[in-house]
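As you look at this complex, bear in mind that one protein chain is not there, while each of the others sits in place.
This part shows subunit A:
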């Protein structure tokens, strides 16, 4: 599997994962200063899913995301400086400071938006898939949903519709073990999301979501199927959320030492490095990490220095015309 991707593609995948890691870990620190308004939800530990999915997509394909959307946004090509400014509520933000962390979107990059509604993405993604099917442009759409979102009724309706209309869509379920502060084992009846989606009549598999290559391979097959008129696929990616549900969540539901164990044994970036050891020197990946750290430093510096939106933006862009 490693061999199917050339070295440039592997370096690109690693760079995206490194960007997500650096962005999120830096936000964890920045949030502690009290300078970030509102809620943020960090994606650390799940980098291999966003990147494993989006490395299969074209800029013209669409994704719909979750409240934990920074990783998806970066993987789909959103500008890191624009995202950082958005999280800080600045006019230079990708949404001009009017969406924030939970609503980062850039339709020009095929990013249909992070979403504050749990289970919000699947129905929007089937809409993007309907557009691709109707316009016959070969596009595909992907929705990201968590294990918590897998319990929402609208997610089921979207999966059923996707099968009925044979839409070019892929439902990614990121099973990170917790919906907010409640365990997957408690909240997901049957404890297997693939059985739910296969019940709607689509190929459904579970993969190791900490392994970029496992995700990449499964999504590659699903994208081929979708692009050639074969309809939807569901992929449950098993992974771990290193941080709390939101920044400030004390994590009282965790076992003692749980997070330390995740960082040591389930680090998607380390797993990637191990798998490419024979093709890519560690020093090359270290160099990427250093470049990414500098990039994120600069993004924070610029975001902090940037202006807040002017008062006239309060009333702007409610409608196209009114």
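One rule holds for everything that comes next: contacts are C-beta pairs under 8 Å (C-beta built on N, C-alpha and C of every residue); 3 or more make two chains touch, one makes a residue touch a chain; residues count from 1.
Everything that follows uses one rule, which is that contacts and distances are computed from a predicted model.
*Asks:* For the chain that's not shown, choose its UniProt protein name out of "Alpha-ketoacid dehydrogenase subunit beta", "ABC transporter permease", "Cytochrome (Ubi)quinol oxidase subunit III" or "D-proline reductase (Dithiol) PrdD".
*Replies:* When "Alpha-ketoacid dehydrogenase subunit beta", "ABC transporter permease", "Cytochrome (Ubi)quinol oxidase subunit III" or "D-proline reductase (Dithiol) PrdD" are compared with UniProt, the left-out chain turns out to be "Alpha-ketoacid dehydrogenase subunit beta".
*Asks:* Which residue, A:164, A:260, A:294 or A:307, contacts the hidden chain when the whole complex is considered?
*Replies:* Only one listed residue reaches the unshown chain, and that is A:164.
*Asks:* Please identify which residue in A:45, A:69 or A:113 touches the non-displayed chain.
*Replies:* A:113
*Asks:* Which listed residue (A:127, A:179 or A:209) would be found touching the missing chain in the intact complex?
*Replies:* A:127
*Asks:* Could you list which residues of subunit A touch the chain missing from the display?
*Replies:* 62, 64, 93-99, 103, 105-108, 112-113, 115-117, 120, 122-132, 134-135, 141, 153-154, 157-158, 160-161, 164-165, 316-322
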